[in-house]
Every structure is written in C-alpha cells, then in structure tokens.
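Below you'll find the structure, written out as structure tokens, and then a few comments.
A single protein chain has been omitted; all remaining protein chains appear in their positions.
So that you can tell them apart, the chains are marked A, B and C in the order they are listed, and the count of residues begins at 1 in each.
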C-alpha cells in the first residue's frame, strides 16, 4: 500500500470501527433494557456500508432497511443521534418516533430506513429519478438484504431503473439468511449478481467482508451512475455474526461453527492485517485516537451506555456525551473531490 | 405429416378456427353495441391457447387475463356461454357478472380471467401448490402478456414455483405491446425466456404463430410439470392484429405495415398451408363441418349475432341457438391418454 | 376532465419539479386524456410511461418526492393502485411524520373511480374510505370541473400526499371554470344548493344525481340543502352540522361501499356533535356492498341513482 491507499484504507477502517463499536454498545443497551423493540445489528457486515458510503458525497443519498444502523453511521449520522433515537429521545435522528428501524437524517443524505422489506429499493430509484430530472449528478443507493431479492419491489425497481438509466446503485447485502430462512432455500437462483441480466443491467458480486473490494466495486458502480451509465446491482456476500435481532436465539438454523468461521473473516481484522503488512501508516495512531469515543467505551465499562430511557426531550443525558462524539472526527460523507486521484 | 400428426394438426386447427370465428363475431357484437365495456380480442394469437390447451386434460386448470376469450374457448368453455356472458346474460359462464374480462368456468378448468394484470401468475402457482399437496398429477397454466413480465407478480410467482417445484407452466404471450407501450421500451431485458434463469427454471422461446411449435414446447413443459420437474417459462412470440381493445385507435403506436406483415403470418393460414402440403387428411372435411356453427355465421350475416342485451335470465335468445353449438363437437379438453403416442 | 388538464399544464409550467408517471400517459396522453398534449411540451422525462408495476412506480414516486421532486402518479383506475397500498399506507403516508417534517411528501396520486360503462369489477371501484382512514393522506373527490381544477391545483402546491379521485362518468362533464390562478383549499365543503327541509350530503357523481332529485322534489315544495364535501380527508363536518341545525334531517349519499364508509363517518360525527339537532334517524345511501357486476341491468342496480336518492329523501321526510 502506498501512502494514499493506506490513508484511504484507514478511513475505511475508521468507518467500520465506528459501526462495530456503536453496535456493540447498542447490543448492550438492548440487553440492559434501555433499547426497546427489535434491534438488528450490523456486526459482521461493516465493510459494505463503509465501502459503499466512502464513494458517496454528502449530496448523495442512501435508503436502507431494518438493519440500518451501519448505513446511518457510514453516511454520517452522528452516533449521538443514533443512540438518542434508540433510547427513545427527542434528540434522536427521528425525534424518538422511529427507533432502530426508522432512521431519518436527510441532512446527511440518510433518507430513511424502513421496517418493511422492499420499499427502499423503489425509493432509491425514485430519488435517482429526481436527480436525473435535475441532471445534478447525484447518486442514490439502496441497501437491502438477500431477503428483499425475492420481493416484487426488487423486480419492479431494478427494471424501472434500468429502462430509464437512473443514477442508482442497488447494494444487496447477501448475508445468506432472511431471519432464519436460508437464501439458498428461498431463491430459485441464489446468485444475486447474475440476476442483473434479467433487467439488462450489470450485476457484480464482491466479497462483502473485504472492504477494499467493496470500495473498488462501489467506485465503479457510483461512477457509472453519475456518468449516466445507469444502475448497477452490487451483491456483497457477507454474514451477520450476531442474531437476526438482539435477544433472538441463534443456533437453531445455523451452527456455532459456521458463525465462528465467519467471525474469523471479520472485515475489520482482515483490513487491520493488510494495513499492518503494509507498515503502520503515519496517521494510524491518530485515527485510533480520534474514534476513541465509541471504541473505548464498551471496554471501559458497559455501564457507560447512556442512562435509562425517558420521554423524548431536548437534551441527552450528560453521561452519553463523552462516549459518543457529536460527529465522527473525520468527515464521513466525503465530497467527491476528496477522492484519491489514484482512484479516478 | 403422417395420419396421426395430421389428425392432431386438425384438432389444433379446429381450436384456432373456433377462436378466430368467435372473436370476429364478438368484435362485430361490440361494434353493434351488444357487447359492453372493454373487449380485448385474441385475433392473431390463437396458436398459443390452442397449442397449450391441447396438452391439457380436463382436470388441468388455466388462469388468464383481460384477453381471455381464446383461453376459455381452447379450454372447453362452450362458445354459447362465452357469448352469453359478453351479452350480459344469466346464462353466461359468469352469470353475466363478469363480461369479457371475468370469465369463470371451473367445471372445464377455466379457473378465471382477471381485469388486473398479474394475479393469474400467482393463482396458477397456487393451484399447482394444491395439486402438489394432493399429488394428483394435475397441472396449472397461467397465460399472461408481456406487460405482466415487468410486474412483481411475475417475479414472486415464478420464484415460488421454482423453489417448490410446482406443476405449473407460465405462458407469456409476448405480443410486443402492453396497450400501446412496446415491450422493448418497458423491459430492461426484452428476452422473456431468458428470464427463467433468474428463478432457476427453464425458459423456452417459441414462435407463437406456429401452433405446432407451441404444441411441442407445451408438451415438454406440461410433461415436466406433471412428472415433478417443476415449472417452465414458455415465451410465445406473437402479435395481436386487432386493436388492444375493440374500438381503440390502432395506428398511432404501430404502423399499418407492421400489422399487415403479421397478418401474413396468420397462425391459421400457416397451418392450413402445412396441412394442404401434407395432403388433405380424411377427416379434414368432417372437421370443418363440425365446427361450422361459429365458422359460418359471420359469413352468412353479421346480424346473426344474438339479439339485443337484456337482463340476465335463464334462457338465451332462440336466434343464438343455431350459431353457437353448446359444446364444440370434438372434446376440446382431451384427456392425457388421447395424446398421439408418437409424441410421447 | 379538461379542467384538471389545464391545472396540470399550468402547474407544470410553473414548477419544474413536477413530473407525471403512469401507463400510457406519455405520447398517448393518458387513457382518459389526463395528460393530452403534455408529452409534446415537456418530453419523456416529465411524462414518463411506466411498465405495468403499480407498486413499483408508486414506491418510486415516494423516493422522488423525498429527494425534492413533485411526482404525479396517474394510475388510470383506482382498482389498479390497490397493488400499491403498501407503499402508500406504510411509506408515503408516514414519511413526513417519521422524519419530523424534514422530508416532504408532495405526491399526487390520481385516477378514476366509479361504476359505469359496464366496466365490471376490476374497473369500477371507489376506495376513498380506505385512503381516508389512513393518517397522513389527503383525499379529494371532486364533483365538477371547477372544483376539480381548484382542488388539483391546491394539491400540486401543498406538501402532503394527495389521493385525487375522479368519477369516470364525470370525465366528460362540462361546467363553468373560473379563469386565473386560484385554488380550493381542502376540507371545505360546498353548499351546492341551499334548502331548509332536509340536508343531503353527496359526493362525486352522486352530487349530480342528488341535484336531479332536488329538482324533482322542489316541484312539490320540498326544499333540500345539498352539501358536497369535496374532500373526504380532511372532512368538513362543520358545514354539515350547520345545515342539520336548520333542517334536522340528514341523508348521506355515496357510491362507495357503506360499511366503514363516508356515511358512517359523517353520521358518527353528527351523532356525537349534533345529536340534539336531529328530528329523524340519519340515513345513508351507498352502493351495494358487492363487487360491481358487468351486465348493464345488474350494474344499474348497484349504484345510487337520481331515482333512489329521491326515494331516500322522501323516506327520510316521513321518518
């Protein structure tokens, strides 16, 4: 890795780490009864949100699903707003109305996550339609699971995006299960990327646990969208290493061994190895320090999870202040001009 | 053609002729204001219904669309009941409640046509589910247009049928237009048959104006379904030579030349040529005589269309009696054992 | 209606964020000529012919609105858009609330309703009660060209999702339309005709039938006050209550199904807020609670007509 590559890699690592740390915190918060309802964490899949969102500018938009914390963070939602939301506070990104599954932060391009499987695909196509109408060069991204692939929204959304050449990227996070149902059971053709052909659009499969691979594939797809080349279907093959939703049993439909195997392919660990192989870049320490808020808290004490839920009100508790910096120190939603020239 | 082949060909010809004659009558009835609402005729596409239904037994079932007269007749709905239905009579196959777009004759396996694009695909899969549950060897068929291919019902229905290996045949009649919108515009991939791959099921394209080709392809698909091999997507490439619906303008979205070109590929005329090339089979005359009811009427006088509509009541008018035999003289819904052994 | 086409044409000229989605609304100009001539003027991006995927293009419209456009979905018959109710109820209706108002949802969903033309059961529904039940949606059901134009313009200038339903049998109807740039705000009923003996609330095509009934009854000295709510969400019951205070008698006429319908909602509000004013039971006259049959004589029997409205008014006066 040269200097530019490794600074980019560090940025990706930082995004992933932020997600991982936040999710671990949230999981603890759920265990402690501070977070209510269903809470679907993104642990294991961080490379996808990080890699794709690194290719987006602040003006680009993202639509996501019930498993949306990672996308929100990667797109630049301040962790504090995410935490406040799940704690049910008025300072949450959805003012406490949404919780885990309904995150809205249009000011940073997180247009919404949804508790219904499917709509995000159509909505991303719709935002892309607006961008095309305005010819403003923006790009929309839909993140969705393998489960959504069998839904009519996938079919209708990809087809419309294709015939109108909309600037949209469809990112399927194939983590191989929809709740407990294996994709190999529920899909007549479990090769998601190959399904692009049914709509006349390029389908690309990528190792979703390799953030650099995701980054490269996303760059290509985003460039195609931005340049008027139309949509891409990007299948990121990955795995969630926590249960479908916090508190659910996990080893009835898959084995402990399988989960362990995938844990060994942890996207953070893999990138760390690469980074260390390439020598410790100058800013490696600094970057760790910067994201220390969320990264240290869970280690120091699980009790650092912000206090008990209370009615939404303008302020979050003081205790949460230290652990969740208002904004990630590095601008997560980089503008296009920041892209390393070597990548262009 | 040997004797068996040509008697089979004659059967197919008879089915097509019955449809053509009935449709011409109905079109006239619509022009004269005897038939109300929308009336979508099947003229030009007869080979599809005839070829596919010739492969079905009486116990097999068919689901269809707004353009369903041909399927109804080919599956064995007595022309008299079809006419009565479109005239709004209680003796109609849907008791006058349905009209052109809502034909029900479960007693002959016409399970229903629908004014909504899409549902027939799901319903055929559903009937096939019942057959599989009962292991009774029956087969379900969905007829639908190219327009339905872009609908979520297609996606969801084909996928479910594939993963559960349901005994169903999906027959897409690609007549190249949905109302006035060309399929090449509305489909990211206008090759329908190739879309079977997206669901892991075989997709077969066939000349939908060649009834013998349809017959062969349908035989294979029906056999696969019946033997537990699962669904097939059968794309029949064809053309409707009348307007989308009776009375609509026709040359704004397509040229008169194109229509004439396709008229020259008339499925009836093509088979007639083949039959004559192969020598006039013994039963050729007889067959013409048998189907003379509907075939002669339009020539003898357009006024033979049954009298003015009146409230549904138990009897049809006397005048219609002669022109529409209660049942086609040859059993249209042949049982499987009638299939020519050469075809097995 | 020509009137809504005028409103749409003018608003599209004013606001470049407006675009139309639907089947055959491009070159063809719409199944009901709702977009005739617009394709030539505004091109394929702003008049976008869709594949037959109602859920898909309604969901797309939702995302387009979130990103700042103003989509008009022209769904032809309301029966077709039932396939998109998930997108409408779960997404379009909720986005503004869920985003704390940071996202707007100026989607116009328009199409035809109503029994007629032997269109049979998949081309003759009137589902405004379903939409009106859902928080976050506005529902307009005009009865004449002037209202249609004013309400459509209002819809095209607001921030909320609007379901705009025109009765198919009204599409050809002509009527005076004021000139110029005016709108009709939602939630204001029109007193179509003042009267003192009985209050009739009628919607859409039923307003015409009720007018015919009023004319017939007038000859016998029966004076009917006729009210057209024009929008069913928001629903202006104040105007109805004011009228009932005068007349003491109320009949609601709507072609849509009765149970959980317009008559239920108005009657319930009056029974809560104006019980003392009533001199007789509240009557409702609705379309038959059955799928619409095809055969003309059967079809004629399922929807209220001028005759059945007249009879219902007479019955009410005898109560």
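Note that a residue touches a chain if its C-beta (ideal position, glycine included) is under 8 Å from a C-beta of that chain, and two chains touch if they have at least 3 such contacts.
Just so it is clear, the structure is predicted and the values come from calculations on it, not from any experiment.
Colleague: Decide which residue listed in C:34, C:121 or C:239 touches the omitted chain of the complex.
Modeller: Result: among the candidates, C:121 touches the missing chain.
Colleague: Hey, which of C:28, C:70, C:153 or C:284 is the one touching the hidden chain?
Modeller: The missing chain is touched by C:284.
Colleague: Which of these touches the unseen chain: C:16, C:43, C:101 or C:135?
Modeller: C:135
Colleague: One chain isn't shown here. Among C:82, C:184 or C:253, which residue touches it?
Modeller: C:82
Colleague: When the complex is taken as a whole, what residues of subunit C touch the one chain not shown?
Modeller: Against the missing chain, subunit C presents residues 54-55, 79, 82-86, 89-90, 93-94, 97-98, 121-122, 127, 129-130, 132-136, 233, 235, 257, 259-265, 267-268, 270-273, 275, 278, 280-284, 289-291.
Colleague: List the subunit B residues touching the unshown chain?
Modeller: 61, 63, 94-95, 97-98, 102, 104, 106-107, 111-112, 114, 116, 118-119, 121-134, 140, 152-153, 155-157, 159-160, 163-164
Colleague: Extract the touching residues of subunit A with respect to the undisplayed chain.
Modeller: 36-38, 88-89, 92, 94, 96-102, 114-118, 147-148, 150-152, 178-181, 185-187, 252-253, 309-312
Operating definition for what follows: only the chains that are shown with their structure count from here on.
Colleague: Going by the average position of its CA atoms, which chain sits the greatest distance from subunit C?
Modeller: A
Colleague: Can you work out the whole-Å distance between the CA centroids of subunit A and subunit B?
Modeller: For subunit A versus subunit B, the centre distance works out to 49 Å.
Colleague: Approximately how many whole Å separate the CA-defined centres of subunit B and subunit C?
Modeller: Using C-alpha averages as centres, the distance is 38 Å.
Colleague: Specify, in ascending order, the residues of subunit B that touch 2 or more different other chains.
Modeller: Each of 150-152, 185-187 in subunit B touches at least two other chains.
Colleague: Mind pulling the subunit C residues that touch 2 or more other chains?
Modeller: Residues 50-51, 53, 55-56 of subunit C touch two or more partner chains.
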